[in-house]
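This structure is in structure tokens; I'll ask about it shortly.
One protein chain is absent from this view; the other protein chains keep their places.
Letters A and B name the chains as they come in the text, with residue numbers starting at 1 for each one.
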Amino acid sequence: METVIYILSWIFLLGGAIFLLVGAIGILRFPDFYTRLHAVSVCDTMGAGLVLAGLMLQGGFSLVTVKLLLIFYFMIFTGPTAVHALAQAALQGKLKPVVDEHEQQ
Amino acid sequence: MEILIDTILLVLLMITGFSIVRMRSLLAATMLTSIYSLLSASLFVVLDAVDVALTEAAIGAGISTILLLATIALTTDREKPPQRTPMLPLIVVIITGMALIYGTLDMPHFGNPQAPVHLHVAPAYLHDTPGEIGIPNVVTSVLASYRGYDTLGELAVIFTAGAGVLTLLGYRTRGGNSMDPGIRKLLILRVIGKLFFPLILLFALYVQFHGDYGPGGGFQAGVIFATGFILYALAFGLGNAQRLIPHQLLRIMVAFGMLLYIGVGIESMLLGGKFLEYNVLADDPVSGQHLGIILIELGVGITVASVMLMIYYVFRSRQPEGDL
Partner (left out) sequence: MFIAISAVILVAIAIGLLRAFLGPTLYDRVLAANMSGTLTVLMVAVLGFMTGRPEFLDIALVYVLISFVSTIAVLRVCGTGCGASRDPEADSGEG
């Protein structure tokens, strides 16, 4: 059982790391602000969630787990709210999304 | 391996510093400053300076970014282009920097146990804290008890800053509707703000009173407290926040925290000890220390929280109408 949990935690941690890296590459490579929002969401949800879940499995059940759960709880509320507020502000600030030129015509 | 992380973080810090200097847009520079403090807090974590990291997290990433933004909202977000080429300042900076680096060559190596700082008073603090003060967090015992005078001085600096801002800028009362039209659109922000406001205050109380046992204390807790109220002001408008904590109350609280600190010192003098000698506050010295530390940390927390919130109020109250 111990080993299963151990291996599982590393699977979670590595998966989270991959998601973080993918999100980071996305924020660099995507063409405009609105598409980059998607990349950040990957970091905020899957990346953070998996890393925190992996850490929870590592820590066992204690105050540490409760704190990690709290961090996760805060993150799933604050991340989307911040990104939503950002997108709304950008839209109201007349930031135009990049649209494929062929579709525009 | 930790050295490697240290090095990478330091390099990132350096790059961020350079690009802050290069930025002409002050808003962009503010965002980079916030990233800078995130990075330096991570560096403090790697260096095991947990209390400092907590302070940096609360102050650098939170309140100083918010106050910088409030300043930019009052002034301008463009840096003026320089009038002449900065050749002379550059030379001065390079020479000074080289002199400083030359000075560090004489310093003991990183983590050297024979360094003077580890031989002088630090061993005494580490050795005596369990018996004399009886709290697990040595940082708090040094800050609040052994070096109580210094902390009083720091608090006086914050108090003076608050008084200075109030004197220079003054507070502008404004009537009219407290709910500006922009807020009505932010439904999600308002719901989340309502959800998080009590949680932040609760966490501030935890940091305040857990300071004896873990990282934290009055300074950090005060800043987190102020940030909670700033979140409220952001989500519900300045007018509603001022209905929650009126400006007049803040002025009293600023002075009250400072007086609480000094009062503990005078009380210990009245009881026959020296200024800020907590041993005499209770029957047995260790619980006297406990009481004294909790009281002065409370004073620090109250003053820091109210100064930060007051500066925010003063800045925002000067904002042009309709854009709270």
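Rule of thumb we're sticking to: a residue touches a chain if its C-beta (ideal position, glycine included) is under 8 Å from a C-beta of that chain, and two chains touch if they have at least 3 such contacts.
Being a predicted model, the structure only gives us computed values, none of them experimental.
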Of B:39, B:133 or B:264, the residue touching the omitted chain is B:39
Had the left-out chain been drawn, it would touch chain A at residues 10, 13-14, 16-17, 20-21, 23-25, 27-28, 33, 36-37, 40, 43-44, 47-48, 51-52, 55, 58-59, 63-64, 67-68, 70-71, 74-75, 78-79, 81-83, 85-86, 89-90, 92-95
Those residues of chain B that touch the unshown chain are 1-2, 5, 8-9, 12, 15-16, 19, 23-25, 27-28, 30-32, 34-35, 38-39, 41-42, 45-46, 48, 50, 53-54, 57-58, 61-62, 65-66, 69-70, 72-73, 77, 182, 189, 196, 199-200, 203, 207, 210, 214-216, 220, 224, 227, 230-231, 234-235, 316, 323
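Simple rule for what comes next: only the chains that are shown with their structure count from here on.
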So, in the complex, the side of chain B touching chain A is made of residues 185-186, 188-189, 192, 195-196, 199
Within their complex, chain A touches chain B through residues 74, 77-78, 81, 84-85, 88
